[in-house]
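Of the protein chains in this complex, one is absent; all others appear in place.
Our next item is chain A:
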Amino acid sequence: MANITFITQDNIPVTVHGESGSVMELAVENNVAGIDGDCGGVCSCATCHVHVAKEQFSLVGQASEIEKDMLELDDDADEYSRLCCQIDITPELDGLVLTVAGQ
């Protein structure tokens, strides 16, 4: 349903295809380095932090207050940060490029 590219912490692009579920689950299923998803996707661990390409940020939209509170204390966060457990895969995300945080 959507092809999504992760740029890993070693600057390697990994493009994977997802049908449903969250972007974090897609990354974990495909062993994308740097996306751990320790809490399984309930916004508790912040181990699925990605930077969305600026020009594509409207595709994923703003984080919720709870997610923003988590990102606020992440030293690597910026205005295009998201926790990708909170992004559901939809056809609109086809072509999305996400940079794994922590580089």
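We take it that contacts are C-beta pairs under 8 Å (C-beta built on N, C-alpha and C of every residue); 3 or more make two chains touch, one makes a residue touch a chain; residues count from 1.
In this section, contacts and distances are computed from a predicted model.
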Out of "Integral membrane protein", "Cytochrome P450", "ABC transporter" or "Molybdopterin synthase catalytic subunit", the chain not pictured bears the UniProt name "Cytochrome P450"
Sole touch to the unshown chain from A:Val16, A:Cys45 or A:Val97: residue A:Cys45
Touch assignment to the omitted chain, from A:Ile7, A:Cys48, A:Met70 or A:Ala101, lands on A:Met70
Interface residues of chain A toward the undisplayed chain are 38-45, 64, 66, 69-70, 73
